[in-house]
Structures are given as C-alpha cells and as structure tokens.
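With one protein chain removed, the remaining protein chains of the complex are shown where they sit.
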C-alpha cells in the first residue's frame, strides 16, 4: 500500500522502470521493510543474510525429528505456490519444491510450456497473472532477460499481488544460488566469513555464480579473492572495478595449483559453453582447471571445496569422499536456505525462532 | 445401488445409452438425489446453482485465515483425485488442482499421454479403469467426443465406481466453465441475476462458453440477451430456437457499440480459429468486436466485463485497471466454485455451512 501511494509515472511505465538502477527499484519490491519479491542478489545485506542463515540452521536442526518436521510443515500449510519453470532446471526445481514441502506449502508445477494455453495466443504477462490467480507465491525461472522482474512489477500493480521469487532469470540473476553459496561459507566457517580467502576457478567470464559471489563479498570484511582461470575466461572488468571501488583485495592468476594453495574456500565451476556463439570453448585448454585427487594434498587442511553443480570433470569423483568436499552439502544447503527465505517472506520466521530457541 | 437395480438393457449398451436425450441420462449420473458425476451443464438447475454459489462464498470467506484454510483442507484430506488432462489446458488444470489443495484432496496428474502405458496397446477404457484404481475422483479433459461421459458410464458399471468430473470434453461440454460464468454474474450482482441484460460478443457460432451460458439463462427470470457478432459468427439456430421456446428475450446485432451500451454484463470472447477448416477466420473482420479503453465511457457505470480467457486483443490491457473489468476475478471464481462442487459431490458441503454460518 505504501507502494501504491508512492507509485510514480516511472513506476507505472515498465520501459522506464526497468532502466532504473537496482538500488532505486528495491523499495518497489519490499513490503513493511521486508523483501517481498526476491529478484536480485543485491537485495541481501549482511544483516538479512545472517538472519536467513540462522533460520536455515534452526529449520534443519528441528526437522530431524518427526515432531519438528510436523511443526515446520504446519507453518505455511495454508499457502499455495506455483513453480513456473520455463527453462529446464531439475536441481533448482527440486530444491524449491522440497523447501515448499518442508513448510507445508502446496505446490503446482508448470515445467513444460508446450502444455500451455499460450498456444491460444495469450501474452506471457496474462499467463503469469492467470497462474497467480490460484496461488499465494510464484517461483519462476525464465530465459527472457528481466521477465521475472517484470512479472513481479506487474503483480504489484494488480489488486491481488503475490510475491515472486526469482529461481534463475536469463544470464543475469539467480539470487537464491548466491544465498546458498554464502550460506555454505557461513556454515563451513562457523559463521566467521570475515578475513577468509576465496579462490574462484574456471569460466569466470560467463559464470553467473562467481559473479554474484564476488559481488556479495562486499558484505564481509578483509576478504581476499583469487581468480583462477585461463586468460580467455578471466573475470569481467565490471566486477574487477567493483572490487577496486569497494577495496576488496583480489588477484588474478592462470596457475591453478599456485592459486588454490592458500585458499580457505575453492569454488570450482564448469565451462559455460551453452553461451558459446561459435564453439569458442573448445579452443580453450580447460584441463589445468580441474580438481584432481592429487590436489587434496596441496590445499589447506581445513579448506573447503565448492561447486554449484552440475559438474563435468572439473572435480574428480575420487575427491567426493574427502571431508573437505562440500559441494553435495552445498546443494542441500540450497533447500534449507530457500525454505528460510519463504518463511521470511511469509512472515513466519519469528515462529521458527521463538518456539525453537528458548 | 438404486442405479444398479434400474439398470436396463439400454443402460448396459453404450451405443444405445449415448443416444438418449441428456434428460434421460441424468439419473444414471446421480446418487442419493445428488449429482455424482458432473458431466453436463444441464445437470444444474437454479436451486443447485445457488446452493453451490453459497458454498463458494463461504469457502472463500473462511479461507482468508490460516484457521479457516486448515479447516477447509481437513474436509477431504482422506481423498485422492487424478487429473487426467489429455488436452492441454493450463488454466482449467491449475484451477482444479488448487481447488483440490484447498479441500486437502491429494492429487495425481496425467498431462502428457505420450508418457503412458497406452503405448503397449491398452484401450482408453482400460486406462481410465486403471487410473480409477488408485483414487477416489477422476477429473478429466479429453478431446474425444463423449469420452468423459463414457468413462463415467463405465465406472458406474464397476464394483468400485468413483465420480467423474468433466473438465472439458471435445467441443461440446465444459460444465464447470458454465458454473464459474454464472457464479461471476451471481457474485457481481449480489445474487440478483433476474432481469439483467447480458451481451455476448464475438465468435458466438463456435464458442462453447456463450452457448452454455445462453442455455443456463432459462434458470433465471426476465433475462435479456444481446448477441453481438460479425454475421459469419452469429449464434447457431439451435440456441435461438431454445430461447424462443423458453420465452427468453434476445436480439442480434453486428454493431458492437450499440449492443454493449445497455448491457449489465458484457461477455467478450476470442475468435475460435482452432475450429477452422480452411482458415476461414482470417477472412472475417474481427476488429470491431474488441473492447478498447474508449468503450469504458459508453457502457453502464455498474456493468461488468467478462471473458473466459485466454484473450488475444479482444480486450485492451488498458481496460484491466477499470473496476468493472471482472475477467481476472472470473478466472479465480472458477477455483472456488470447483472446490464447492467437489465438496458437494463428497457430501461435506453441510460441514462448510453448519460450522461457518451460525
């Protein structure tokens, strides 16, 4: 409602609205000083990040018993969500679906747009509004740039808005992936991320996750970043400029073994060849940017190895058994932090804390 | 059981049964003087219509709180339904699915018949019987004429019948669409439909919804219908004959602006070109049958604008913000009235009324 009052000419015109800097948009996607639509990694500051992580920790702890799980799934058992996934994404889809199950949210799925009334000539905006008619939350993955944001913007202009969570929008934003990456650092380092050294390895140029992770490092103190990549896939200039501006320490190298030695966290990524225009990935020698069993000996004893998955051969399966291999837990962390986010959006986060942390 | 006793030679022979007039079939799809299988719009008389609308109103009112939603979803949490949608229909599918969620009914989905054991040569009748084995209710959309009816007929001849709800059968019947259209009139006019003027616009010749709506007008008194369409898409003679026989006032015009002026409800429809044989729709000038922003000025101040959706450009998106634009609420009404119908079929409707209308 405060939004409605403040609604200006710009806010009513999508073409103008979308061109605003993200910082100017944030209040449009908030309600009662809380994130209402979760669209950008930039919506998370340190306070909200750590609050969500504490909810995640509590949720995963209490749900180990039947009683605790029954408590969790009573929190939002009066809510219904739709998972609208136009792009294939088994991993993110299952993570969100099961996060809904944990909280008792009932779910509908649209995963194959060919089974859709869109064939009758409906606009994508009308489809979204239709889906929203039946539910209380939209979780959306969409290949069209800014379409998730536009849906949230559109919803907020209707008489029956429902929150929208971005589950991956084109190449640009995938805020809950950023959440789970930081949560994995938080959890692995017992809440002490400040001062750590994070190596990011691989296709840094086109990897959405390493870009978001770099960005969110500004929330922490004395971080040191090491970018390890073939020169063709070096981190883009906009992020480097961002680090400089925010005085975040970093260095770049093409030497994998040299780079991973001193890291507290090694974030591996696969080559993003789905963004190739002319098969340029094949010309790059990626073999030196794979974590093999032998590398377990040269990294720190308490380092952690991360990967957003799926992997190809960037990490040898033999590494999986090492206690420092964190990527499977990282994946599972996504479910917990997404559940925490939804509990927060629907304002039942305090129930989780009050009833379970005496 | 009464059905079994009365089962005659005709009722045992599908070929003979299907040729009976609908009025003769109704008792076969009833149980204890209630609708058991919901197949035809003709099953609804005014009494049952208004009863279902009162349940719908109560359901939507009480489910605004967590307690009320928990009450609603405890009503049928011991039941399981299958949504068997051979034809694509996101809208009707989601509406039914979420209506099930509201009542606590657990759901299975068959939406893509290629993922089916039918490939092993099973008959469609055997498939239906298989699906019914696991559930308490079948909600079916099927492109084959009379197939939904045949499924209900078949089920009723087995030892373990389950009710069947028609969610759209070929070109002929889509009874719950008719329900939601009338419910929208009922709700918008505070229960006073008698005496209203309803304009129906567009492809009246091939539109299933305007035909059903016309038919159901016989339940109300002093109705006036205005059919507005290009002459190629005028309402079919069988409906005109029906109106004459039932003394329902109507007139036909090709003049959109003239026609909508005096209407209390304007029911817009899109061109049904999926029924084209030789692209004949392209030859028709439909541009004069679109509701534009300027028309808001010429219609009655308390008129409502309806549309079964999806729309193309029959209604300009600028019309959406007008309080008289009722189509988005009409869509949502479908979920409530379908929930009411299922509550009624499973005989828990009295619980909704007794516990919530003191």
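Observations on the structure shown:
Labels A and B are assigned to the chains in the order they are written; within every chain, residues are numbered from 1.
Please note the rule applied: a residue touches a chain if its C-beta (ideal position, glycine included) is under 8 Å from a C-beta of that chain, and two chains touch if they have at least 3 such contacts.
What you are looking at is a predicted structure, and each value in this text was computed from that prediction instead of being measured.
Across the entire complex, the residue among A:203, A:331 or A:349 in touch with the chain not shown is A:331. Shown as candidates are A:61, A:160, A:282 or A:312; the residue that touches the absent chain is A:312. Here the missing chain is touched by one residue of A:80, A:211 or A:270, and it is A:270.
The chain not shown here is touched by just one of B:67, B:126 or B:355, and that residue is B:126. Contact between subunit A and the unshown chain involves residues 63, 65-66, 69-70, 73, 88-91, 94-95, 97-98, 101, 111-112, 270, 274, 309-312, 317, 328, 331-332, 335. Touch with the hidden chain on the side of subunit B covers residues 77-78, 80, 82, 106, 108, 110, 112, 114-123, 125-127, 129-131, 133-135, 158, 160.
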